[in-house]
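The other protein chains are all here in position, but one chain of the complex has been omitted.
Order of writing sets the labels: A and B. Residues in every chain begin at 1.
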Amino acid sequence: MSEKFSRRDFLKLAGVGAATTAVLTGCGPASRYVKREPYMQMPEYNYNGQSTYYATTCRECAAGCGLIVRTVQGRAIKTEGNVNNPLNLGKTCARGQATLHGLYNPDRVMDPLKRNSRGGESTEVMDWEAAIQVVADALKNNKPEEIAFLMGMAPDHLFDLATDFANATGINAPVRFGALGMFEARATLSKASENLFGEASLPFFDVGGAQVVFSFGANFLETWLSPVSYTRGFASLRESKTKQRGTFVQFESRMSQTGGKADEWIPLRPGSEALVALAIGRLASESRGGPMPRAFSSVDPLEAASKSGIKLETLEHLAEMFAGSNNALAIPGGAALGQSNGLAVAEAVLALNAISDNFGKPGGVYFSALAPNQAEYQGPASAKEMVELIQKMFDGKIKVLFVHGVNPLFELPTSLEFGGASKYVSQIISFATFPDETVREADYVFPDHHGLESWGYQRVTTGSAQPVLSGAQPVVSPYYNTRATADVLIAAAQLAGGIFAEALPFKDEVEFLQSKAASLMNAADGSISAADINTFMAYFQQHGGYWKLSDARGIPNAVDVLNRNFSAEEAQFEGEGEFFFVPFVSPTLAEAGANKPWLQELPDPTTTVMWNTWVEMNPETAHELGIENDDVVKIISEAGELEVPVYVYPAIRPDTIAMPFGQGHTAYGRYAEQRGVNPADLLGQHFNEAGDLAFAGMKVKIEKTGKKQPLSRLESMMGVYGIGLGEE
Amino acid sequence: MFKRLFDWLIQPLGLIAVGIAVLAVFSLAAYGINYTQQPPEQPIQFPHKTHAAFGVQCLYCHPGAAKGPSAGIPAQAKCWACHQQIAKTQTSVLLAPLKQAVESGTPIEWVPVAMVPDFVQFNHRAHVAAGQNCENCHGDMTKVTVAQNPQVFNMGWCLNCHVKSAGDDQEKLVKLSDCGTCHY
Partner (left out) sequence: MDIKISEVKLSEEQAGKWGLVIDQDICTGCQACVAACAMENNLSFVGEEDSGYGRSMHWIRIERFWEGEYPEVKMTPNQPMMCQQCGSAPCEPVCPVFATVHSEAEQLNLQVYNRCVGTRYCANNCPYQVRSFNWRDYERPEPLPNQLNPDVTVRRRGVMEKCTFCIQRIHQAQDQAKAEGREVVDGEFTTACAQACPASAIIFGRVDDPESLVSQLGRRSHGVKHLEELGTLPNVTYFKGG
């Protein structure tokens, strides 16, 4: 060794050489070996490398489909439908599949947080003891009538817990709300059902058993009520071993995904749905012969034709089709009900069913089966009821607002001023799993587990002939420092003492669930039964819930329907402008899917657009206005304005424009934020007679902006050769 | 310039320098290759031969091998089930990490030795069911302390055995030499 080349240098060199060799062979110990942490104690039912499957309930919407989740070594890998659950029979929708991107979302609320100022970024991490103290203080230090719960649409165990709690302590009864319910106009459906049949139930339409289906705006293959169940119904309408292929006609001003599947798509003038339904009723009654029912006698088909823009021959042909079948079904829904005359539309369309007298018969109209532990239909709050709550907030009558399972700042139209009203509420406590808009405006967020980490049950509101109570259990242990809201409330009530502690005399959420399920333990006609509660709960979790074995759908009492008078008045449209404005719920994202990256990457079924919002415009209209695809336009309503790129859509009326609801988040994680716009910003405070928002009851103006914003679409490989992505 | 360098190299001192350089490169390569084949550092110097000598079957600790794709590393509760009854566990220095892990409830970070790349979908069960013994791939564990790989798991090695075990059965050969059997 020379002096210049020391031993240390040699070792260095040898090390470098070894490392180089290791890199070159690609298998050095460092790169090759990983560390594995085996279980300290192998969980029950688990095996190395083997999947374990757990039954639970999908929480992506309020339908309550049963899931089977495949887990491997404590990780949830894949969701499938629960074959045993009578609601979805082993099937799921896209959102049910992507629920794992919610569970493992990189932007969840990881700890209980205190926000230093509303709307601000700065937060402090709390521990759960302090969090429970905050809730207990909120309960103790305010009058019961100053405390309110705002919850999601799903009629779940937490809603039951809050209801029991409210009943016992005198705090405000929990309000359930969701944008889906608003766009479905659920209150209108149940109100029409009350007016016609004397019972405020949610109707169930047996699409599968029908031969002819007329849908007035009901988007039942997308997000409407219970999409998986209705899709199954649609499949058996089209494809059945026992009957010939059924026909499906859709009446709407903008072709929805559902409308795209129709054999005949009838683009009627918005607002004329009731008139058209009654005219078809009249023509169908004429075609059937016999005395003209009072319900249809006053309507003039010619007038209906001219006002709706449907040719009289088309109306006659449709009426004949409807009259010619003993299994004809008419469904009201969607944008047709979200108009000033929405209730009249619902009633007129429901009345059409009286022609084929399909009430309570296969292929007809039923009342949805009530869940096993339910006495009567409990609909979510209508927009009008939300306004009442908001007014109470404005008046300072609400001091503490607990928010769970809903994101009112995003889901409610801005014009309803939930944001403004919340400033008069001294304490807003959110239990959200994700950092949504409402969390940002809340003083505290005490995150609940994700649905796949939670215990619970959910009543199935509609979609199954059998009464179903879908059961939920954690399929993985909680990933973050979250806690079940039920547990937080129970602990806080105990801490607050007095009537609060008496109202929730439970050790934890599981004990509460057992107390609720106990009455079903030995009930007749149940899918499971057991002698003791622990066995029953084990079955309940294993099977993914409890259901009755026989059909329990109600039969509407329709004796008087045809003898009633129906209003054929057209809808009133608010605002100035030449275009009818039709917002619709994005079939893939719905109200809460925007933070799941794979849902963002699913192409919209009709436009194939991904990751953004667009406005649909008829090609003729676009041509007249000199607008092309991807041109950004400004849409101005009386309530607001927003800028959005145009998608030239061949299946929309020239006087109508349409926008999907689901994007336009200002919070809610990296995949949702600052992406697209929210059409709810354009909606004004207008309601139909049932109190639902007249979301499709507005006229708007369009202005060109001269800007371009390329939309990502699946349908063409645009952009590859520089087409459509602007000149660069 | 090259001429001058060449002239310098062919004189005796130059030749020695060349020899040293060649030797250095050769030994570096040998060292490097040897280095990559070393079994990794384990948190516990687990003596496979001791356990095997006690008659513990492979499948007792790695039962997954007979049931599914992964043989699995046993949970420490399984180690403890026996070891808590062995007096030496309390005193042995070598066993201290196990005792410490169980008592503090921290998982032991083992380093798996026999690994295939992640584009290979390997299933233990099929191999066990086909009559392969553990030692055919993993070597004789009665002779080693910390597990080490007797061979490099490359595709040629896998295929050799696949082809051999198919023998004259054409259908089996098709299945066992199909790319989709392991790569998907």
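By definition in this document, a residue touches a chain if its C-beta (ideal position, glycine included) is under 8 Å from a C-beta of that chain, and two chains touch if they have at least 3 such contacts.
Worth saying up front: this structure is predicted, and the values here are computed from it rather than measured.
Asker: Among A:G170, A:G260 or A:G420, which one touches the chain that has been omitted from the display?
Answerer: Residue touching the absent chain, from the options given: A:G260.
Asker: Touch as defined at the start, partner being the missing chain; which of B:F2, B:F54 or B:F119 qualifies?
Answerer: Answer from the full complex: B:F119 touches the omitted chain.
Asker: I'm checking contacts with the chain that's been left out. Which of A:T169, A:T606, A:S637 or A:N688 qualifies?
Answerer: Answering carefully, the residue with contact to the hidden chain is A:T606.
Asker: Tell me which of A:T92, A:N172 or A:T438 is the one touching the absent chain.
Answerer: A:T92
Asker: Would you write out the residues of chain A that touch the absent chain, in ascending order?
Answerer: Touch with the absent chain occurs at residues 72, 75-81, 88, 90-98, 100-101, 103-106, 221-222, 227-228, 231-232, 234-235, 238-239, 245, 255, 257-258, 260-261, 263, 265, 267, 479, 587-588, 597-603, 605-606, 608, 610-612, 618-620, 650-654, 670, 675, 710-720, 725.
Asker: Please give every residue of chain B in contact with the chain that is not shown.
Answerer: Chain B touches the chain not shown through residues 69, 117-119, 121, 123, 125-126, 129, 174-175, 178-181, 183-184.
Here is the rule we use: only the chains that are shown with their structure count from here on.
Asker: Take the average of all CA coordinates in chain A, do the same for chain B, and state the distance between these two points in whole angstrom.
Answerer: 51
Asker: So in the complex, the part of chain A that touches chain B is made up of which residues?
Answerer: So the residues of chain A touching chain B come out as 13-14, 17-22, 25, 27-29, 32-42, 47-50.
Asker: Across the complex, what residues on chain B touch chain A?
Answerer: Contacts found on chain B: 28-29, 31-33, 35-36, 38, 40, 63-64, 67-78, 101-102, 105-113, 115.
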